[in-house]
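A single protein chain has been omitted from the complex, and every remaining protein chain is retained in its original position.
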Amino acid sequence: MTAAVRFSGVSRHYGDVRAVDDVDLSIAEGEFFAMLGPSGSGKTTCLRLIAGFEQPTAGEVSIFGESAHGVPPYRRHVNTVFQDYALFPHLNVIDNVSYGPMIAGTPKAERHRAAEDALEMVALPGYGSRKPSELSGGQRQRVALARALINRPRVLLLDEPLGALDLKLREQMQEELKALQRKLGITFVFVTHDQGEALSMADRVAVFNAGKIVQIGAPEDVYYRPEVPFVADFVGSSNVLPPHLVAKVTGQWRHGALRPEAVRLGDAGLGADGLHATVHSTAFLGAATRVSLDLEDLSMVALLPKGARIPQPGEQVHVSWAAEDLHMMEATE
Amino acid sequence: MTAAVRFSGVSRHYGDVRAVDDVDLSIAEGEFFAMLGPSGSGKTTCLRLIAGFEQPTAGEVSIFGESAHGVPPYRRHVNTVFQDYALFPHLNVIDNVSYGPMIAGTPKAERHRAAEDALEMVALPGYGSRKPSELSGGQRQRVALARALINRPRVLLLDEPLGALDLKLREQMQEELKALQRKLGITFVFVTHDQGEALSMADRVAVFNAGKIVQIGAPEDVYYRPEVPFVADFVGSSNVLPPHLVAKVTGQWRHGALRPEAVRLGDAGLGADGLHATVHSTAFLGAATRVSLDLEDLSMVALLPKGARIPQPGEQVHVSWAAEDLHMMEATE
Amino acid sequence: MHSDRAPLALKIAAAAGLAFMHLPILLIFVYAFTTEDKSYQWPPPGFTTKWIGVTWERPDVWEALSLSLKVAAISTGIALVLGTLCAAAVSRTRFFGREVVSLLVILPIALPGIITGISLRSAFHLADIPFSFWTIVLGHATFCVVVVYNNAVARFRRTSGSLIEASMDLGADGFQTFRYVILPNIATALLAGGMLAFALSFDEVIVTTFTAGQQQTLPIWMLEELVRPRERPVTNVVAMMVALVTLLPILGAYYLTRGTDTVAGQGK
Amino acid sequence: QEMLTEIGEGEGQVNIVAWPGYIERGETDAAFDWVTSFEEATGCKVNVKTANTSDEMVALMNEGGFDLVTASGDASLRMIAGKRVQPVNISLIPSWDSVDDRLKEAPWHYVGGMHYGTPYMWGPNVLMYNTEAFPEAPTSWSVVFEETTLADGESNKGRVQAYDGPIHIADAANYLMFHKPELGITSPYELNQEQYDAALDLLRGQRELVSRYWHDAFIQIDDFKNEGMVASGSWPFQVNLLQADGAPVASVIPEEGATGWADTTMMHVDSENPNCSYMWMEHTLSSNLQSDLSVWFGANPSVPDACTDGRGMQTAEGCTTNGMDDFEKIKFWQTPVSSCESQGECVPYYRWVSDYIGVIGGR
Partner (left out) sequence: MSEHAIDPGRRGILPALSDLLWRNPRLVILLLLGPPALWLGIVYLGALFALLAQSFFSIDEFSGLIQYEFTLKTYRELFTPANFDIILRTVVMAASVTIAAAIVAFPIAYYAARYARGKWKALFYLGVMLPLWSSYLVKVYSWKLILAKEGILNWLFETLHLSWLLNAYLAIPVVGGNSLSVSATGTFLVFLYVWLPFMVLPIQAALERVPASMLEASGDLGATPGQTFRHVLLPLALPGVIAGSIFTFSLTLGDYIIPQIVGTSRRFIGQAVYAYQGTAGNIPLAAAFAVVPIVIMAIYLWAAKRMGAFDAL
């Protein structure tokens, strides 16, 4: 099967800045694909390369097997939901949504009918006559979605579409988006810097760092089996243990990743040959309590469940974990 | 001991809008006090009443036992860290920080020395000659903090000071702020709409809704022992069970609060007389998996730990919980 | 600080300032109705509305008025095109010369009108272009560009660049995007800028003095009339009418740019 | 360009640079119109550009685009030297013979045996005064040069005006010629350094008295009405208009005599409308123009018959009042040059220009 989107050695440099640096990538048709990474890691640039707003400095982008070289955005059957929604402020909702069909020359009655259907799909029936300025953030987001979907794109690009929404609304929209994607079967490429969002929604996640993809895989793989310390830290908020520490416990000279919830704290007297740490601070998080530890020159974080004894700042504690919870990574980096 | 800040029946109305509505409140000296609540619930207005930017429509604000009635902001020993930082764009960092002493007439050399110290305290030594526009968000926030702290206020007001920062930075600043408050012993009044932030930092939390304080207490109280459904929902993201459902299980006609991590899912065959629900969707969150359930006309959320069996959407499940996890609230509302 | 109450001293200063700006204009209005036509006797000996009729009958007023309207309309048109092009170029890209361009646009208004006037006059002279309607228009368009430019650039700055990308993303090519997205979004700013450019051209004396041949625009007519009066109140009637008539576009520009980051009329 | 040898079809228009009030078509006062009949008869539309000083006239002619100019003596020779104007063929002007013999070969337009134009109008720069401040006509220009107490008991300080043109230095020289004969001034336009300095000193003293110099005839009229002005060198034109408005104003030629002007209609070297130009020159001599303009402007016609033959409103007495017989007493404007007839080395006009600006500026 041809990939919906394929990057072959794609780079995009701005002067000295390597926004995207020699990326290979293949997104399958119908996949919900997330691009995850810190700010400035090149996620948006990748999306813009697919949409056609940017041209690669090197390499080739192809869409359903056809090269996109020199093809302007308006000739690609790819649509985008912009981070700031980019709704046309001078048009009301129905005209925003039916903009694509209008450009394609669809008669007014017909395209308005299609727009009504699209609004129905995003649960905004009857909002057609409002101006974008009269909508809440979540509603705007849905209009932007309807506007993109009405064109039946073969790939839908979403650039941090939920970034501006508040927590409750964000969770709700996450579920809705996921349901919609399943229903339509369209390929979704989703950019976010929120690891929870990427993990909960995507079929596959690509983790970006400094213009490169450092790991691609299913959410569970990326979360439980980080291949490099960067992924362990960024995706799982894991404690990254340096090789000398890992060697002390397991004998293997490797980086290790240990998720905060896997850290066990015990009485300092316990096992004098184990690892000892000093409690730096604690924070009640509701469902759990976060304990910051100083272990030699390493900062570690433990997440203790409700009911566990919470040590006091300054206290000496013994640190341990179940052997299977320590994930071993490549010794690189 | 006199309260650092006391509200007695304080209201602030704007026309018909009751921004703050008959609030009684007492903040102890040296306390880290958080005001938590949804947008528009009156938090900022309360802060502005303390700072003196607003005058109460009714009631009285007193600061360390003295009435603040008619006292302009510049005569209150209270300083504010503004949400947008409000750094003076025409002054460099050192002049921003030493603005208070400059106004007070402190000689230049002396106030610059004090400002250097304050910058040291917020871990920004040597940044004095930069303009605010040359700083990152987190750095600006710290300058705003130094500028407020240099005046040795008796109460420091912070209006969502971390709202604009990204997750990593926010967590780091949370710890720093808390450490600083402990070190200086100044009363902090902290406004936020992020429950995690309020819970992790504050000694006490006041939960606002529609201009009123609906609950005041220690973070654990507010989280585990909500007094009203609003607090249960807003602070703990708890499932609020209606009285008829609670009565079915416990016989008491009360609202119940059940935290998502306390919900247990079992085989639908199990206990035919218990509660049954349909799985609506699931989302992998990393440390846990979120399961959305439809229980009669109620939406419930369960948070399953790693290793638990994750049911499929559409599946029928049996819902239960440990009796002590169901928190009973007042039957009001 | 009570943010909704102004200190008394401020109120007085503001009111006095406004009064200072208006009393001389009221005077013009009063003199449009005086019965004394030879000297400016104060207080006027009596009032009459006959000068409105007299003005109506004066062909030279109409000729000057129609010339001024034509000049203003065409200069505004040219300024709209040039100003919009400039604003689009400057706001859409980060090319090396954008600073130069914005300086260049401001120059004709930042330099005294007499300099603009004399330079253009000598340029026309060098190029052997005889003075005509068109030399006036070119002179006016030169300094009108900046008004349109300022308005358009501010609007472009507010109009997010992603709108254009969104339009192309939805299948519209460059021209369709201009027609359906850019134009509707900058229309009010252009209208506001255009009105101000119009008013600016309509009142211009100094540059016109240098770029006009024998043609009389309304301000040139006024200068002539004020120095060598035939019927003094007629000039005041004309001035009053012009003030009242320009009030409409001013109000229009205000409502069109309200709540945006330009105060309409900046950069006259 | 060759002199015209015959007059052809009119070109439809003629563009004239003129002093204010010189070319009237009945718009200021319906009774004074010497343009309409010309336009009707020849089909040449008359376009007028007014100029307030001789310098302005020279500048306009240098710039071009005009056919004719009514140049005073201080401008005419400059334009001839600068080759801005062309000699006219007087045989194409039938009424040439009617021109005053005193003007036919006047040195300000007759150069090298060529006639550079036709005489237009001449007159004195009179002393205009307010009859309430001066119940008796002043007899000397001293009222505008030296501080005195006037009949109303107040000083003349701030109540007199002077002409805003460098040629006013000649008025000062004329005054000194009478009051300081030891300076040996023989012509107010030919001053050696010492004489020139004395004139400037006099003008610096005058600066203390003058609150505003007059540049435009109409503004001077306004100032006499609204600014309480009581005395100034002026043209009969302003006197006439002010009197018509009922202002208490009269004029006199004081004992020192006066400077004056004799203007010539001159033709631009690149005139695009030569036929209409010739027609206009003929018209200036043959029509009601000379007669009516001499009434209107309070000046003297260059055609003596115009005083008497009833072609317009002027009468013999009127001409006498305007000074028709005082031709010899008037020191006509001319451009000061460095190589002057009377004393070899004189201060040239360009220094008059900058020094007079300095005097007005308080230097």
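Lettered A, B, C and D in written order, each chain numbered from 1.
Assume a residue touches a chain if its C-beta (ideal position, glycine included) is under 8 Å from a C-beta of that chain, and two chains touch if they have at least 3 such contacts.
Since this is a predicted model, take the numbers as computed values, not measurements.
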Which shown chains does the hidden chain touch?
A, B, C, D
Among B:V10, B:V23, B:L36 or B:A51, which one is in touch with the chain left out?
B:A51
In the full complex, which of C:P112, C:P130 or C:P184 touches the chain missing from this view?
C:P112
Can you work out which residue in D:H115, D:R159, D:H283 or D:K331 touches the chain that's missing from view?
D:R159
Could you please point out the chain D residues that touch the chain left off the display?
51-53, 55-56, 58-60, 62-63, 78-79, 81-84, 157-159, 164, 210-213, 215, 219, 225-228, 335, 337, 348-350, 353-355, 357-358, 360-363
Contact residues on chain B toward the hidden chain run 51-53, 72-74, 78-80, 82-84, 86-90, 99-100, 102-104, 147-148, 151
Which residues does chain C use to touch the chain missing from this display?
1, 3-7, 10-11, 13-14, 17-18, 20-22, 24-25, 27-28, 31, 40, 42-43, 81-83, 85-86, 88-89, 92-93, 95, 101-116, 118-120, 122-123, 126, 141-142, 145, 150, 173-175, 199, 203, 205-206, 219, 222-223, 226, 235-236, 239, 242-243, 246-247, 250-251, 254, 261-268
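We take it that only the chains that are shown with their structure count from here on.
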Chain A to chain D, fewest steps along touching chains:
2
What whole-number Å value describes the gap between the mean CA coordinates of chain A and chain C?
52
Please report how many Å separate the Cα centroid of chain A from that of chain B, as a whole number.
27
Mind pulling up the chain A residues that touch chain C in the complex?
51-53, 72-74, 78-80, 82-84, 86-91, 99-100, 102-104, 147-148, 151
So in the complex, the part of chain A that touches chain B is made up of which residues?
39, 166-167, 174-175, 178-179, 193-196, 199-201, 219-220, 223, 235-236, 259, 261, 281, 283-287, 290, 292, 303, 306
Under the stated contact criterion, what part of chain D meets chain C in this complex?
15, 20, 27-28, 47, 49, 63, 65, 216, 218-219, 225-226, 245
